[in-house]
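Below is one structure; the comments refer to it alone.
For this view, one protein chain was removed and the others were kept in their places.
For chain A:
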Amino acid sequence: MAPKSKGGGAEEKAKEVLTAVLLADSFTQRFRPITVEKPKVLLPLVNVPLLEYTLEWLALNKVEEILVFCCAHADQIKAHLADSKWLKQRSPRVSTVVSTNCLSLGEAMRSLDQKDIIKGTFILVSGDTVSNMDLGPALAAHKERADRDKDAIMTMVMKPTHEPHQRLRLGDTSLLVALDSSSQRLLKYQELDSPAAAAAAAGGQRDSSSAHHGAHHHHHHHHGRRGRSSQVWKLDASLWSERDCVQVRTDLIDTNISICSPEVLLMFSDNFDYQSLKRDFVAGTLSEEELGKKIHCHILQGEYAARVHNLRSYDAVSRDLLARWAFPFVPDTNVFYKAGPWGPSSYRYARGHKYLEAVTGCSRSAQLGRLLAVGAGAAIGDGCIVSQSVLGRGVSIGKNCRITGCYLQDGVVIGDNVTASHALLCEGVVVGSGATISPGVVLSYGVVVGPRHNVPAYAIVSLCKQITTEVSLSDDELEYASAGRVSSSSGRPPARRARNSTSGGGRQPRRSNAASDSESSSSSSSSDSDSSSEESSSSSTFGDTLGVKSMEKPSALAVKAAQVLAGNDKDQKAQIAGQVSELGFAVHLVGEGGAGYEWPMTDGYSAELYSIAPPPMTLAEHVYDSDAENDAAGGASDDAAGPGTARGAADEPGERSGGAGRGGAALDPETVFMQEVGETFLRCVKERFAETNAVIELNGLKIAEDRTFADCARYIFTAMLQLCLPCPGWVSPEYGCLFPADAPDSSSKDGKLALLSRFKQQLGEWGNLLRRFLRSEDDQVELLLTLEEFCGAEGVFEADSSGTAFAPLFANLLQLLYDGEVVEEAAITSWAAEKEHADEGEKLFLQKSAAFLAWLKEAEEDDSDEEDSDE
């Protein structure tokens, strides 16, 4: 496995140290302007820096050596680590590798290769990964493959989605993957962008790289365009020359967790034009088949893995964390290190996914809703309604505020009567009383919103001015305190409450020499030289990405003004009024008395798709419906126009989520009720509910729909019968797996026996449940009438032909019900008596069960004889 050039011998191989390379820079700009001031990996996610999740997860997986590769804001990351537990403990060894001049992942990999510090298999992750996956199986599979075939150089971890909307929720672009079904070898990998997403991705991608490295990018774009315009994916038939099955999947999300052989680094060095892992390395490896390098996939089952790669996923992952999907990474395990005046984290779980730290000051009249985390020292005023939000430490909220879906970082101050929904407010933000924060708003560090102002939707506000190439910098904008806002936050004037001033104490000191980690080969020389290199680089390295040549940093003046505006001191405000007007804050966004500049988004960035606010449901159709028009135009150009399936694809998820609404609006209530009972029952079957729980579920439905027990029993019974046959059309696909794939031929004897034994099994499993819904003899008679209807495909069962398969078995079913003590003799007799007077046409099933009835009568007479003799 060790690359040939470094062939250190067998003993080295035997004692391979499990290494992870954690990229603390994702080389994109999606979190700007927040990342202008602070690296993304230090962004708090449910009040814990993102980096901590990744580190904690790697440690959990017994990774021995973690190399944190820092580019932008390396100083802050090193400072954070120095302050954390990671450098204090022996295992895992966490060390930083600083390479501030890296502009892309490719350069980072080449730099790692040059440093020659990775000898064996390593895990490549970005520092924004939140996962609870067990790396063991994926690692073992990778190593097993690599031992067999040294060309199996990489294993990519992917996670299936089960709903197309899931991708939209995570702000992910569509991904198209072709795999060898048996070996899980990756054959094709293509990011298939929706038009909006494509534009956004182009914005995030550095232009310079594509200009320089035309070959690969040309390749990629060519594919991309073709895929998008025709909505047909061309697969070379030669893929089937070595395998029988090729699996094409659109339901996978790339977790960006990969397991790599050291050869991957070599390949990056060999192909100096590789920039991105996916667009260049993976695409290149797959297209250069003749080199024989192989990439495989590991597909997660049920484990959690997600990347926080834009604001959309920031929101989605936060909610997942609160809803405990990433267990053990939930607030109340308090595993994460947290310093500051309130000490280690102290969350406690309360019902409804509420997590409150030990010391919070909530008014008794404040209503705290579900999915909520509140940090220590937070104060929530009277009459507030707060839900689906994360409140950092020392957050202060005034009276009668409504906060929904918001992320308020440490020390945010909100006045009275503020309404805020689906917004991200960074540290030091102050919102004046009566203001409204609309969905999708991002307020970067220290922004002040004036009182009674309405911040429009999707506004992005920062104290930094975005520097566009056309506008040259004025001198005083260049004049900034190099310490930046990050460290000066503690010096912010206390806004109305004493504890706000201490909120800054929760943050790390700007730099400590401990950050220069002796174990890192790059920084092992001396702490001095390290810090000096930092110094020199820091002047040119801001932003998540380093490619931007201009310097962006809030001006000292703006910071000062914001601090004054946030405060209560009227004199001071009056003093600086002139300066403020000179600063030219974006009044339409922050209002009078507010501080902040508009941060325009890159062209083509779809605010609706990628903002912190949930995207409108209509977009879900948009993404998957791009070829609807093509086909609606004409059936004549059928084959040329490509698939006509879009309408269905778009309609169906909506219908499904609508529950019983399948098949259009005109369903009669009885059919709807039948389907509801059926689906509720199927859910109980699928979730393997205990009988008592199933009773509760069905009872709930019964009460909600104001029905009788017999009504429920009827349709539980028919659902049981249907479970013996292939899935009927009305059943939602998620329960399809409960049904057998084929129907026995009920006109042959074998088929009859097969069908009966299937039903017998159902009856054995759920007979008790059925009995609990049959309260009286009348109920049982009702059940028999239902069976008749079902077998005759009558009434609500008219559109469902499964019953007819049971028609020849009517008498046998009757007997099974009798034997299973679901239906008593009396019920059968009174059913038969009732039917005696029916028309001839309706006696069909009565006639079929004549033999059974006769036998029953005989047995009854015997019984009564016995009873008589007893008495």
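In this text, contacts are C-beta pairs under 8 Å (C-beta built on N, C-alpha and C of every residue); 3 or more make two chains touch, one makes a residue touch a chain; residues count from 1.
One rule holds for everything that comes next: contacts and distances are computed from a predicted model.
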The chain not rendered here carries, per UniProt and among "Gem (nuclear organelle) associated protein 7", "GPI transamidase component PIG-T-like", "Translation initiation factor eIF2B subunit gamma" or "Golgi apparatus membrane protein TVP23 homolog", the name "Translation initiation factor eIF2B subunit gamma"
Touching the absent chain in the whole complex: find that residue among A:671, A:718 or A:762.
A:671
Candidate in contact with the missing chain, chosen from A:330, A:371, A:384 or A:607:
A:371
